[in-house]
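Quick one: the structure is below, questions incoming.
Every protein chain of the complex appears in place save one, which is left out.
Per-chain numbering from 1; labels A, B and C assigned in written order.
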Amino acid sequence: MIMDKKIRVAVFGAAGYAGEELLRLLLRHPNAEIAAITSRKNAGEDVATVFPRFTGLPLKFVAPSEAMENKNFDAAILALPHGLATEFAVPLLQAGVKVFDISADFRLKSTAKYKEYYKADHPAPELLSQAVYGQPERYREQLKTADLVACAGCYPTSSILPTAPLLAAKLALPDGIIISSCSGVSGAGRKVDLPYIYPECNESIKAYATVGHRHLPEIEQELAFAAGVPEIALNFIPHLAPLNRGINSTIILNAAPGCTLEKIGEVYEAAYGKEQFVRVLPAKRCADTKYVFMTNCCEIGYNFDARTNKIIVTSCIDNLTKGASGQAIQCMNIRFGLDEAAGLL
Amino acid sequence: MIMDKKIRVAVFGAAGYAGEELLRLLLRHPNAEIAAITSRKNAGEDVATVFPRFTGLPLKFVAPSEAMENKNFDAAILALPHGLATEFAVPLLQAGVKVFDISADFRLKSTAKYKEYYKADHPAPELLSQAVYGQPERYREQLKTADLVACAGCYPTSSILPTAPLLAAKLALPDGIIISSCSGVSGAGRKVDLPYIYPECNESIKAYATVGHRHLPEIEQELAFAAGVPEIALNFIPHLAPLNRGINSTIILNAAPGCTLEKIGEVYEAAYGKEQFVRVLPAKRCADTKYVFMTNCCEIGYNFDARTNKIIVTSCIDNLTKGASGQAIQCMNIRFGLDEAAGLL
Amino acid sequence: MIMDKKIRVAVFGAAGYAGEELLRLLLRHPNAEIAAITSRKNAGEDVATVFPRFTGLPLKFVAPSEAMENKNFDAAILALPHGLATEFAVPLLQAGVKVFDISADFRLKSTAKYKEYYKADHPAPELLSQAVYGQPERYREQLKTADLVACAGCYPTSSILPTAPLLAAKLALPDGIIISSCSGVSGAGRKVDLPYIYPECNESIKAYATVGHRHLPEIEQELAFAAGVPEIALNFIPHLAPLNRGINSTIILNAAPGCTLEKIGEVYEAAYGKEQFVRVLPAKRCADTKYVFMTNCCEIGYNFDARTNKIIVTSCIDNLTKGASGQAIQCMNIRFGLDEAAGLL
Partner (left out) sequence: MIMDKKIRVAVFGAAGYAGEELLRLLLRHPNAEIAAITSRKNAGEDVATVFPRFTGLPLKFVAPSEAMENKNFDAAILALPHGLATEFAVPLLQAGVKVFDISADFRLKSTAKYKEYYKADHPAPELLSQAVYGQPERYREQLKTADLVACAGCYPTSSILPTAPLLAAKLALPDGIIISSCSGVSGAGRKVDLPYIYPECNESIKAYATVGHRHLPEIEQELAFAAGVPEIALNFIPHLAPLNRGINSTIILNAAPGCTLEKIGEVYEAAYGKEQFVRVLPAKRCADTKYVFMTNCCEIGYNFDARTNKIIVTSCIDNLTKGASGQAIQCMNIRFGLDEAAGLL
């Protein structure tokens, strides 16, 4: 355990919004220092050129290759585009660096599902089984010794955290789950494309990928684990909403016989009563993205419709914090034996 | 038929957003003239005091009592708060004025449902059976001779239009319908209350009334009519979203055996192929509030998930236009034999 | 005069926001029909592919060259990027087509100023002197017979309309004028570039081009004409604000001796009392972009600070309507002897 010195952290692919959030959080982290900040495109530039909020700080982008040469750090957080993580993870792991990947590259356990959704064979199937799913509330013990962490995705975090305990407690049935989510535009990354320019997003709410979104198999995998069933097939319907940050997921579940509002509350209390970053609201209240904005919290609200026998759950996270960079740091804190909330309050 | 002269229209309760939208539309209506604009609170004031966009126009609020004295108009559009419509509708109907009510007061056929959701006996049950539901695409014939029109609500319009044809065609089952809707803040009216101030709404998406919203029985009533079943129980989950105008409804339906994407398209083509104000998108595309902003259109997108056997429909309207004032004018146009789109393009 | 038939209008460069607004307005124009819609990039496609709000309408983009072949129209509105208008205007004018250019290509009378701000010689200087400045409130007589109209820009419209009458009446001095404007993001066109994506614009207000913006010489030219002085040098400071549409200009002027609030009001009444699309607010009230949203109005508010001897004027327009497409149609209506407000209410 390296409690007495700061852990050295490299951020790979730091020129996007998840990278910016990582830097923001690491800069105030009491037990971490930034060892390298990479960007293929911006190598050599001041970080402030890309993110003016860091003007005046001595931060520079280096080429990923440069950071890979000396590997002078304890942890690497990968905020790379889809498909690039393996190329970095393999040599980093060999060098003893702990790897926290924010992309979806190592989240699926099934290579078949990976191929179905990503239209390619996984380049390193052995890493899929090695990787620990980066969701502290459900895999804390495994994370303490994990070398490779596949941090949970944004939509999946907002979907799984409120749903898994209900399935595990058999209070909700694994069939017929509906998840309708709204995400702020930063969820698309810092992508320069017509659908993301301001006049196209403002005053606009629209669904997309209503069937077969890439986060679907990740959600189904983890909920099947939670329910203790071999497979779950559900509907996940994402929407783009005029927010910068935030995901609101509304989840409708078939209640098991005997379900009541009280029992739902008890299940949540048992699951999250001691969690620092999950906030369960009093019964019938609804989660609000505003109250998790720029925090590492997941807020959960619940209700029960006895007439239709449905459990209705709402959950909110900040997609860049609990849905990406904050969660990666939370996992890192656990792995290095630090206070789990270090740098996250 | 009074085609050769302009119909005279009184707007009751014109100081809210639906009232403002009514005035905006009526001012450019080629066959209508505004006969009276009432507001209890603002009687005597220039309309421009409340709505500066009408500065320079000779429009004044009068007390409702003053407008009721002479009843010098052919049509009255009521944009009053809940519960007040009966008091005006009865004498207006007696005087031969055609009444178009934007509130929910006459929409339910069942007095029991009314009592359940509004916690009071309906003051004029005979009007409930007399009123024609103001949704032109489904009740056009009845509207041609209606004296009292209960204009469809905003959430209900966005829910019923895309769902009713699928139920009527038996392509979707009446059980297990889920409707998750997001509404812009003008949907709450021009209400001055903490949850609606800008800093509370901006960067916020939150569900509310996840069980038992007042629009629920209206949706269930009309979908039961469409399905030809005595009763439907569904889940309707509204959300408040940071938009001024617009409702996005995402509807998940259990498909009947044999359902395909093509069949869904055919049902919509048969239902809406000739409708001027319903726009069905090509298969798999999703409706967007932006494309109906300040129009009287309902945009519908559809998809089919063979894996879970669900039909997923998205629909968007402008809550103040197709969801309120535009629809009222469309109904009025039908009733008075005018071009149905007069004033609405 | 061709009052008895519809004028045929071609829209060149219709795939941007000004083009979309032109189509929206022309589609409801009672005396105009759309003869051609051009886009180099989208030639052959349905207009609905680019602008889904037009789904179902029989509108197709053609190549500009195709529209130039037959020139089967009375008017051409050019919504092309900077620098391309001459290439179209010359042959169109030769063919007798009236040309309304929304770009800045023909707005400056001085070729020297053009070169200074656009870093190139003007390709057709003779057209600069021929073009009538497309601002109906100030050049209505000339517009009645103009063949080439250089429609006033968005920032210039919001700056000149409130300022010119004060200078013309010698109530304000031509020295030391300060104009600070905020524009919605559609003012940048439908440009796909990092500064315009939603997460960069939302919760952001920033100035840009604080010295030497390209709209500056246009404003100075017209204000010098209004003041009857050879030259004016002023400061114009644009800002990007999180709006879709709308420009708010705040203008600070040195008052001439004897200036009072009443005199300012009188000057405005004389200048705009009969104008349909300029709305002067009561003294001390301030213009609001919200009240001109999707209208062809310019709203003007004024105040006088006796302590510093400054006149403070606020003015708002919708940059896509009065600042671009609406104004072009207003000019076209004047040129063809139509009701000046046709299609604009």
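The criterion applied here is as follows: contacts are C-beta pairs under 8 Å (C-beta built on N, C-alpha and C of every residue); 3 or more make two chains touch, one makes a residue touch a chain.
Quantities reported herein were computed from a predicted structural model and do not represent experimental measurements.
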Residue of B:Val185, B:Ile219, B:Ile252 or B:Val313 touching the missing chain in the full complex: B:Val185
Chain not shown: contacting residue from C:Leu243, C:Val267, C:Val280 or C:Cys298: C:Leu243
Touching residues (missing chain, whole complex) on chain C: 176, 178, 180, 182, 184, 200, 203-208, 210-211, 233-235, 237, 239, 241-246, 248, 250, 252, 284, 286-290, 293, 301, 303-305, 307-308, 310, 312, 314, 316
Residues belonging to chain A that touch the chain removed from view: 27-28, 52-53, 55-56, 203, 279, 281, 288, 290-292, 294-295, 297, 299, 345
Hidden partner interface residues of chain B, rising order: 17, 184-186, 190-194, 196-203, 242-244
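Here is the rule we use: only the chains that are shown with their structure count from here on.
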Proportion of interface numbers common to chain B and chain C (over half same, under half different): same
Chain at maximum distance from chain C, centres defined as averaged CA atoms: A
Computed distance of Cα centres, chain C from chain A, in Å: 47
Chain centre separation (chain B, chain C; CA means) in Å: 36
Contacts with 2+ other chains: residues of chain B: 203, 288, 290
